[in-house]
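A protein chain is absent from this complex, but the other protein chains hold their places.
Chain naming follows the written order as A, B and C, and within any one chain the residues start at number 1.
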């Protein structure tokens, strides 16, 4: 294994430098429980299978929210195969917001454009193996515990309960897709599973460990055992670049070029192609719903250390 | 320099294998001159700065069409800087077709979503330095001649004249943007420059040479002189992945993961991150407007030789 | 009271002449129970408070479907007043289909464009006075029995049950509006009330009697007692013209000019401004969802007897 691309003291300096950018953001308002997060928290962990460094408030736990979408997608692809999944959800990025209904209506059939918008992610969750929502979530938790090596990972039931009370837009998306035959099964069960998936509690280290496996072609660094098959790792990496940051994915690809999935909790899960993972957490959000300080942090670190997958290979 | 990732006989075999896929495509209908191309032509050249191999009908010349958009963008960025360009055109991919007006109307201000859709490309061309359309095109030709090392590259005036007669949708886009202050200057001059840019005649080898420089961080392989600054090379590479294949960019990123820009002439210009360029030409188009045989060719070659930028590094 | 504008034998002749137009239509497919109607049925009743004539299959009962929307609107306006109703639903016609979600997303706030599209009608039903869905429907049934003088009018529970199984698109609209604060209350209760409202069983005579009261400024012909206040009658008459025929309202206003509300059962409820009501029933539908024979029937009768409100007064 290589050394990390960045040294501890450099990371600390960078975190301190970018931290004030959080003040330009606003706390997520549509899920009451998220408003209780501390807007001043900013944490980052970087891990490459050998070395791990961290800076800032890395002891905080937070919910994955949309950053869970790449993991449910990976598991659903492992469960059902690409043909089944992509018969129900598309592969194209969209300039529309994450919760749009409109795009569904324009498409024919009314297939969500991609699995990173809410409509698509709801379909993906519905396709996880498991006869009940409980079983689906239990399998997803097992998968995430394997990826992180953290057996204590759990759903935050309080956040789930709070989201459940504000789920009408997602419920509307579900019934729309059900009326068009894209979604099958009981909507409340799917919605419950989806909300609990979003409410999985993690730390920056957990995110960094997941990212490092994605970057390592889906393999455990220690024993090189494949946890996610290589072709599925490639698929989720692609979606992280093309659709990972809501309708700011294009500009983030341009400015950072790091495969990343964000969540409205302020989570950012990144996997570099050399097997390094980065987990960032800072709750205030920018106008597109991404972490207001986390985004410029990743853009800056990419720029300083040449991390973009759209740059030439760092070693060449 | 390394050896090419593929051997001559393997390339010949692959070209022969994929060639029949062209039969599923249809010739571009909206530009009369394009219908005169030979639907049976299929050519591919691969070049990495040292070695060059080719297979199929590589002696045919064809117009660049939309594959020129990344070069006008590169030159406009060199001329005006990022701030000016991206104040007039966005960075986000879109699920809409390349010629959409709708997205312009929904945005505020009415900025094209990205420089790869027609509206955005028209703005970019208008921003090329040069007091006249003639001067803009003359500079662009000079730039392409430098990239290809081919001093004979010219505009196909016959195709330009044919496109000029069918330019009302692009003309409509121009006047729409002009009414919203996004486009300034004389529309007919801009349109004329844009059409002549699309009508630049190239060969597969020209495309491969351009792609190899993009893949080589913008530098000439022989003398490592920078023709396109590295940060601009990164920008155009990003657009090739996120928006390079019209509204099939997402699925192409997934299946091939090769930074590529297509054109309705059947051209495909690819630049791998190790400095290898690929030029493909096969005129029949699929339903999204991309080369019907060229797309599966690049998907197959990526799969066989692990070329996707979303896979882990080949050498690691 | 005046004589009817048409004689019995003329009506019979006209019904026989237009009846074959039903063959161009198709039975409604999205509510299974509606497919069981007899596609050959065609009935018409005309009533002006004094005289009543009929032709064709006038003994058939059918569900009101969307023709009920003007009655729930009238009752909701009587219950809550204009300010409350129009704070939740707009007054503008739309070129979009009746079940569109898109328009909701574009509006700000997400108010349905008018009470004749499904989204708007669902809001209206939710605003009917009554603590329970049962109470709302019971009051609406009472209102319709008063308008028709027919005390036997009931909900067709079989059709309601069938619609209930296919209500996901309307359910999606409800949750969308609930998430935007336009709809309040329990969605299943509202949906149940709405479906039962659509499933109210009537005859052509019932429709003609309702139309005649609407045309008579809301007053009972016998005793001139006001059942619907004049200003509310004016409102629903306006909606019948501007939005009564889904996204064919404009062409129907042009060609017939008779205030009419259609339903996907094949029902057409018309009220002429001289106090004459027309009830038509013929189940096969045209591409816009209106009765395929009923529409040309009303256009022809309007043309032959100068019934359009956009013509000069017949007597002048």
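Everything below uses one rule, namely that a residue touches a chain if its C-beta (ideal position, glycine included) is under 8 Å from a C-beta of that chain, and two chains touch if they have at least 3 such contacts.
Treat the numbers as computed from the prediction; the structure is a model and nothing was measured.
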Q) When the whole complex is taken into account, which chains on show are touched by the absent chain? A) B, C
Q: Can you work out which residue in B:160, B:173, B:204 or B:253 touches the chain that's missing from view?
A: B:173
Q: From the listed residues C:37, C:68 or C:114, report the one that touches the chain absent from this view.
A: C:114
**Q.** Touching residues (missing chain, whole complex) on subunit B
**A.** 100-102, 104-106, 166, 168-169, 171-176, 178-179
Q | Missing-chain contacts mapped onto subunit C | A | 90-96, 103, 113-114, 215-217, 230, 234-235, 237-239, 241-243, 247-251, 253-254, 257, 259, 273-275, 308-313, 316
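Just so it is clear, only the chains that are shown with their structure count from here on.
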Q. When subunit A is withheld from the analysis and all other chains remain in place, what is the resulting partition into connected groups?
A. B | C
(Q) For the two copies subunit A and subunit C, what rotation in degrees overlays their C-alpha atoms? Round to the nearest 5. (A) 180
Q: Please state whether the interface between subunit A and subunit B is built from the same residues or different ones, using more than half shared residue numbers as the mark of same.
A: same
Q) Taking each chain's centre as the mean position of its Cα atoms, how many Å separate subunit B from subunit C? A) 55
(Q) Measuring centre to centre with CA averages, how many angstrom lie between subunit A and subunit B? (A) 32
Q.
Quick check: what residues of subunit C touch more than one other chain, meaning two or more?
A. none
